[in-house]
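Missing here is one protein chain; the remaining ones are kept as they sit in the complex.
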Amino acid sequence: MTTAETESVESFRARARDWLAGNMPRLDENAPPPALGDDDEEWVRARELQRMLYAGGFAGICFPVEYGGLGLSLAHQRAFTQETAGYEMPVQLNIPTFSIVCATLLDMGSEEQKRERISAAIRGDEVHCQFLSEPSGGSDLAGLLTRAELDGDTWILNGQKTWSTSAYAADWGLCLARTNWDVPKHRGLTMFLIPTRAPGLHMNRVKMVNGSREFCEEFFTDVQLPATAVVGEVNDGWAVASRQLFHERNAVGGGSPFVSGLAGRPRALGGQSPFTIARATGRAAEPGVRERVGEWVAMETVQHQMVARVGRAIGTGALPAPAASLLRLFHAESAQRATDLAMDVAGAQIAAGVGTEEGVVGRAGIAYLSRQGASLGGGSSEMARNQISERLLNMPREAAADRDIPFNQVKRGRA
Amino acid sequence: MTTAETESVESFRARARDWLAGNMPRLDENAPPPALGDDDEEWVRARELQRMLYAGGFAGICFPVEYGGLGLSLAHQRAFTQETAGYEMPVQLNIPTFSIVCATLLDMGSEEQKRERISAAIRGDEVHCQFLSEPSGGSDLAGLLTRAELDGDTWILNGQKTWSTSAYAADWGLCLARTNWDVPKHRGLTMFLIPTRAPGLHMNRVKMVNGSREFCEEFFTDVQLPATAVVGEVNDGWAVASRQLFHERNAVGGGSPFVSGLAGRPRALGGQSPFTIARATGRAAEPGVRERVGEWVAMETVQHQMVARVGRAIGTGALPAPAASLLRLFHAESAQRATDLAMDVAGAQIAAGVGTEEGVVGRAGIAYLSRQGASLGGGSSEMARNQISERLLNMPREAAADRDIPFNQVKRGRA
Amino acid sequence: MELELTADQKLFQSSARSLLEKDHSLDRLRGLAPGEPAWDRDSWQRGAELGWAATIVPEELGGGSVSGEGVRDLTLLAEELGSVVAAGPFLPVNVVLAGLVAAHGSGPDHAATIESLVAGEQVATWAVYEPGGQWAPEAARVAATPTGEGWRLDGTKDRVEAGLEADLLLVTATGPEGLVQLLVPASAEGVAVSPQWALDLSRPLAEVRFDGVVVGAEAVVGTPATTPEVLERQLQIALLVQCAEMCGGLDRMFALTMQWGFDRYSFGRPLASYQALKHRYADMRTWLEACHATTQAAAEAVQAGSADAPQLVSVAKSFVAERAQWILQDCVQLHGGIGVTWEHDLHLYLRRATSDRALYGTPEDHRRRLADLSSL
Partner (left out) sequence: MELELTADQKLFQSSARSLLEKDHSLDRLRGLAPGEPAWDRDSWQRGAELGWAATIVPEELGGGSVSGEGVRDLTLLAEELGSVVAAGPFLPVNVVLAGLVAAHGSGPDHAATIESLVAGEQVATWAVYEPGGQWAPEAARVAATPTGEGWRLDGTKDRVEAGLEADLLLVTATGPEGLVQLLVPASAEGVAVSPQWALDLSRPLAEVRFDGVVVGAEAVVGTPATTPEVLERQLQIALLVQCAEMCGGLDRMFALTMQWGFDRYSFGRPLASYQALKHRYADMRTWLEACHATTQAAAEAVQAGSADAPQLVSVAKSFVAERAQWILQDCVQLHGGIGVTWEHDLHLYLRRATSDRALYGTPEDHRRRLADLSSL
C-alpha cells in the first residue's frame, strides 16, 4: 500500500464511529461482571464479535494486509480504540492471541505460519495461547524441563506446562521445549506451534483464589509434531520466546499496536474500585475515605499517563525497548494500591457479603486475595526490576549460577 | 561478690529512688531542646552528672567491681533507669563511652586498659569515642585504608577517619588501622587505643543538614603510639571491631546493660513528635491527623516492646546475638515513620517557622531532612538486613569480591 | 510465640496441637461446599474438654487456666488455633465469657450459662455489628425497650460470627438510658438468623434480625454502671485472640515461605541467595518479631488489668493487622503463581487475616482510639 492510499486517521476515526454505531452491540453498563471461573460463553462471544469486526473491515488494524490485516498505523488503532468506548469488544483476543502470539509469529514465524494463523485469528476463527512456564520454573523460563526429541522427521514432546492463560479456549499454542541438554540453557530450546487438541496433550484448568479458572496446566505425553511446527530455528527458540516476552510486556503495559478496543473497567478489581466501595459502604463523606479515593483516582490516571508516555517514547526510540518494564512495574504498583485502598475504604465491611452473595464489597475482598497477581503475571515485578536496572540503567547483571554451563549440569531445587 | 551479698533489685530500686530524689537535679520539662551543633556545655554537664552518680554509688551498675563498677545485674540497671524518669542524666555517656568502648574493652582489652579507661569513665573523668569509619568505606568497614606501621617499638599511624560520634568531646578513642596489606582484609587489621590529643591527630567537626555537629572527621599524620596501645592482638583487630559492632547494635537497639538513665524525648525528632505537631498546628481535631498520631503512638510503643522482648531473648539465649539487627532495623523504621507522620500532620505549616525562628513545626521539617540518619548511623539498614538474612535466617551470604583476596589486590571505586 | 513456657503450658499447647491436627485440616476447609458448615459441635466440644473455653473463667465459675495466668494461656491457645486457621467458635465464646465474667457480681447472675459455655454444652456469640456499619458498639441502633418485666429488642445485627450455630446471642443494644447488653437465646421468638457470605472460609457469619423479641430482666448482662468496662473487656479479649491467631498464622506461613526460599531454585541457585529477596525476608522476620512483641505485651497488660491495657490492645491490633497483610502478601509474592491458587494454603491465612483486620476495629479505628486515649 502506498502512502497515497492510506486513509487519514481522522477519516478512519469517523468511519469507525459510524460503523460501530451501526453494527456493534452496546455494552450493558448495568450488567454484573461475569462470574470468575465461568467464562466459556465469553469466548464464544469474543469470536462472534471478532467476526463482526472482520466483516466490517475493522479487524487486525496494525497487521499487514498480506496476513489479513489493514496495514494501518498505531495512530489509526488508537483512534479506533477510543471510538469503541461503550461497545462490546472481543478484548479477550488482545492478550495473548493478537498482541503476543500473532505479533511474535509476524516477527519470527514461517510464511505459512503467518498466512494461516494470523489471518485465522483476525477472521475470528482461531484463538491462540502460549505454553511457556513450567511448575519448576518461576521466573527462570529458560530453565524449563519439557523435552522434544527428533524421531525421524517427527518431534516427540514430553513434559508439563502451567500458567497458560485461556489455553482451554485456544486452538493453537506456542510451546517452548528443550531440544539439546548439552549446551547452556538458552541455546538448547526450540519453539513449536502446536494444536491444543493434539493427541497426548492433556489440559486442566487451575482454580485461583479469586475463583478464576483462566489459567491452565498441560501434560504432554509423546505428543507428535511435524518439522513445520518449529517456529524460527531449531535450538534458537529463545529468540522467539524473547520476542514473546517483549510483546507481553508491551501488551500488559498497554503499549502494543495489536491491542484493539477499550477493556472497560479493569477486571482485576472485579469492577470494585475504591470509588465504588466508598459509595457502596456509605462512607463517601469521611475525609479519610475521600483522601483514599482521591489517591486511587490519581494512581489510575498516572498509570494511563505512563502508558501513553513510555509507549510513545519506545515508539520514537527516545527510550529503548526494555523501558517496557517500567510500565510492567508501575502497572503492578497501581493495581495493588487499588486493592489496598479498596480494602481500607471498605473497613469493617470487607469481611462479609450481602446475604449469601459476596456483593460489591465482598468482591473487593476477593480481589485483595489476588492482589499479587498484578506483580506475578507476565513476569514478576522482581524480574521487571532486574530488567530496568540491568538493561535500562546498565547496572551489572546478577550472577547466574547457570550461565555458560551445560544445562544437564545446572543445580535444581526441590520445589 | 557472692550471691548472698547482692542487694535485691527492689531494695536497690528503693535506694536509688531516694538517692535520686535527694541528689540529682530535676529535668526542666519546659526547657527548649538544646540547639543542635552547640553542645559543648552538655558534655561538661554530662561529666558533672556522672561524677554525682559515682559519688552516690550509682555509676557503672553492670560493670565489674574491680574496674570501678557495681557488678550488679541487668535487672538492677533497668530498675535504676526506670527510676531516673524526670531527672537529668549523663545520657551522652551511654553511647559510645560505656555501652560500646568500655563494653568492648571489658571483653577484649588488656588488664591495664580495663583498669584505667573503664574506671576513669565511670568516675566521670573520661569520655571515649571510636575511630572506625573512613570516607571511602561506607558499610565495608574492614576495607579501611588507614595504615599503622611498626617502627621499632612504635606504631606510626597515617590516614583519615570520619563519622566519629562526639569525638571532639572525647579523651580516648578506639582506632582501627591496617597493619598488613598482603592478607585478606579482615586479617590485616589492628585496634589501637589512642589519646584524642595525640600529636599529629587533627580533628574537624562535620556539619549535618540538621545543624548538628556531633560527628567529627580526623586526619592522622605520623601519629606515634606505643605497643601498649594495641587492643587485643596485632592483626586481630577485626575481632575487637566485631565486638564493638555487636555492642553498638545492642546499644542502639536498646538492649545494652551499660546504658543507664532515661533519655527523655528522642533527640532525632528534636522533641517534635506528630502528637506535638498536631497540637502546635491546631489540627488535632482532624480525623486524618488523629489517625496519624495514633499510628505514631503505636509505632513508638511497639519499638519499646521490641527492645524489651529481643533484649530479653538475646539475654536468655532464646535468640542468637545477630538478632540485635532486628532492633536496629525496626528502630530505623519507627524513627523514619515518625518523621514522615510529623510532616503529614504539619501539612502546609512544615514549610515555615514562627517569625525568624524555626519553631516547633520547623524543627519537624529539619528532622525530616535527616530522616535517613536512623537507617545510616551504627551500620546501615541494608547491612542489618544482610545480617538478619545471613546470620539469623542462615540464607546464603552475598558474594564478596574481596573475600580471601590479599587486600592490596582488591578493586576500589572512584568515590 | 511466647519465648518461655512452663511445663504445664507446653502440655496444654501440645494437647491443643493434637486435636487441631485431627479435627482441623486445611484441605477440609478448602473443600467446603457453599453453605456447608465449617465446623461441628462435637469438635468444639472436644476443644472445650481441653479447656479452650476455660482459661479466662475463674475456678469458682467452672473455669481455670494451667498457668494461673488465664489471658496468657488464652493467647497461647489462640496462636495454635491461628496457626491452622481453625474453624469453630473459639473467639466468640471466649469473648462472651469475658463479658459474663467481667459482669459477674453486677446485675443478674449468669453463672449457669458460664458453666455450660465452659463445658462446651452451649455456644454463644457477640452480636455487635450492624448492617452497613463500621466498628461503633457505642452507637448501636438495635433498640432495647423496657417492657416492665424485661426488655423488647428490635433491629438487625450482622457479621455475627457463628451466628447460625450459636445458642445464645450477647446483643449490644441501646436502651433509654444508654447501652445495654442482653443475652438472648437464639431460639427466642422474633429472632431470625440468616447466613451471610464471609471472606474467611473458616468463620461463617450471620445476619440476625430481632423483631419484637421479648426477654426477661435476667437477660441483662451487667448494669448501666458496669456496661462500659464489660464492653471494653469483651473488646480486649477479641483483640488479643485476633492478634495471637494472626501471629500463629504468620509464624506458619513465614516458615513455609522460608523453606520455599531454600528449596526453590532459579537460574541455578536458591531464591534465598538473591539479595533483593533476602532483604525482604529480613523485613518480614523483623515485623514478625514485632508482632509477637506487641501481642505478648498486650496480653501481659490485659492479664494484669493494667491501666494501659486499652492502649496496648489497640497498639497490638493496629500493628499486627497491618503487618500481617504486608507479610502474607509478600509470602504470596515470593511463592510466585502458586501462591494465588486455590490449592495453596496461603489464601486461607490471608482470608483470616483480612477478616481479622476488618473486625473489632480496623487499624485506622484503633489509631484514632489511640489518639483519644492519648488525650490528643
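Each chain gets a letter, A, B and C, in the order it is written, and its residues are counted from 1.
Here is the rule we use: a residue touches a chain if its C-beta (ideal position, glycine included) is under 8 Å from a C-beta of that chain, and two chains touch if they have at least 3 such contacts.
In this text, all values refer to a predicted model and were calculated from it rather than measured experimentally.
Taking every chain of the complex into account, the omitted one touches A, B, C.
Only one of C:Ala111, C:Ala139, C:Ala192 or C:Ala276 touches the absent chain when the whole complex is considered: C:Ala276.
Only one of A:Phe275, A:Tyr368 or A:Phe407 touches the absent chain when the whole complex is considered: A:Phe275.
Of the candidate positions A:Val65, A:Ala85, A:Leu150 or A:Ala298, contact with the unshown chain belongs to A:Ala298. When you scan B:Gly188, B:Gly232, B:Gly311 or B:Gly365 for touch with the missing chain, the hit is B:Gly365. Residues touching the missing chain, restricted to subunit C, are 274-276, 278-279 (touch as defined at the top). Residue positions on subunit B in contact with the hidden chain: 133, 135, 138-140, 143, 162-163, 206-211, 215, 281-283, 288, 343-344, 346-359, 362, 365-366, 368-373, 375-377, 380-382, 385, 398, 400-403, 405, 410-415, in rising order. For subunit A, the residues touching the absent chain in the complete assembly are 275, 278-279, 284, 287, 290-295, 297-299, 301-302, 305-306, 308-310, 312-313, 316, 318, 323, 325-326, 329-330, 333, 382, 384-390, 392-393, 395-396, 398.
In this text, only the chains that are shown with their structure count from here on.
Most remote from subunit B, judged by the distance between CA-atom centroids, is A.
Subunit A and subunit B have Cα centroids lying 53 Å from one another. Rounded to a whole number, the gap between the C-alpha centres of subunit B and subunit C is 41 angstrom. In subunit C, 262, 269-270, 364 are the positions where the chain touches two or more neighbouring chains simultaneously. Looking at subunit B, residues 287, 291 sit in touch with two or more other chains.
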